[in-house]
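With one protein chain held back, the other chains of the complex are shown just where they sit.
This part shows chain A:
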Amino acid sequence: MSVTEMFSYIQGFLSADQDVREDIRKVVQVLEQTAREILTVLQSVHQPTGFKDIPSKCLKARELFSTVQSQIGELKTKFPVEQYYRFHEHWRFVLQRLTFLAAFVVYLESESLVTREEVAKILGTEVDREKGFHLDIEDYLAGILIMASELSRLAVNSVTAGDYGRPLRISNFINELDSGFRLLNLKNDPLRKRYDGLKYDVKKIEEVVYDLSIRGLAKEPEAGGDK
């Protein structure tokens, strides 16, 4: 094989590769748009009026997630399934956002941490790598961390809206998350950087809880009895 032939073969490979990436980019753009729509729906829980109808907001978000499912279904057709990690960078960001949104919805509904299986079900992906398009564990964890900072915001706003019970529950939840993350041996990667931000969320929520308890606003029975 001559040098020219070899290079034209590689050129062919590279241009095919670029076409695939172009296709993926298009689908991911649509997916990002849907993610933004869901975020807009959920953002209204920070409004004082939004606290009353959280369930309806969640329902609306869940409806939008079915759009996400079909869009991810489309994304799956754009590349060979065993080359997931070759193009991972393209959808990594949006998948983290979607995990965050799914986790946020589940938290608002049931005040519990979404499992990976649940996220996979909501997004229409597989759980295991072997079975096809899946959610990478690091992306799942990154999504959870995004939710943590969203919850610290929610704690502040729920006080403004006059809901003094919620910050305490959020505080318990975040503390649990924090101790969970402490179990992980993270490398010096983007996930680790994001995890480093968690302590500020924890701190913020603890400040909110402190403010509430010194004013006797926290509705914990022991806190009132001690005074």
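Here are some notes:
The rule is short, and it goes like this: contacts are C-beta pairs under 8 Å (C-beta built on N, C-alpha and C of every residue); 3 or more make two chains touch, one makes a residue touch a chain; residues count from 1.
In this text, contacts and distances are computed from a predicted model.
One chain of the complex is hidden; its UniProt record names it "Translin-associated protein X", one of "Cell division control protein", "DNA replication complex GINS protein PSF1", "Trafficking protein particle complex subunit" or "Translin-associated protein X". If you put the hidden chain back, the residue from A:Val105, A:Leu177 or A:Val208 that touches it is A:Leu177.
Among A:Leu113, A:Val159 or A:Leu217, only A:Leu113 touches the chain that is left out of the view. Against the chain not shown here, chain A presents residues 1-4, 6-11, 13-15, 18, 82-86, 88, 112-113, 115, 129-130, 137-138, 141, 171-172, 175-187, 202, 209, 220, 222-223, 225-226.
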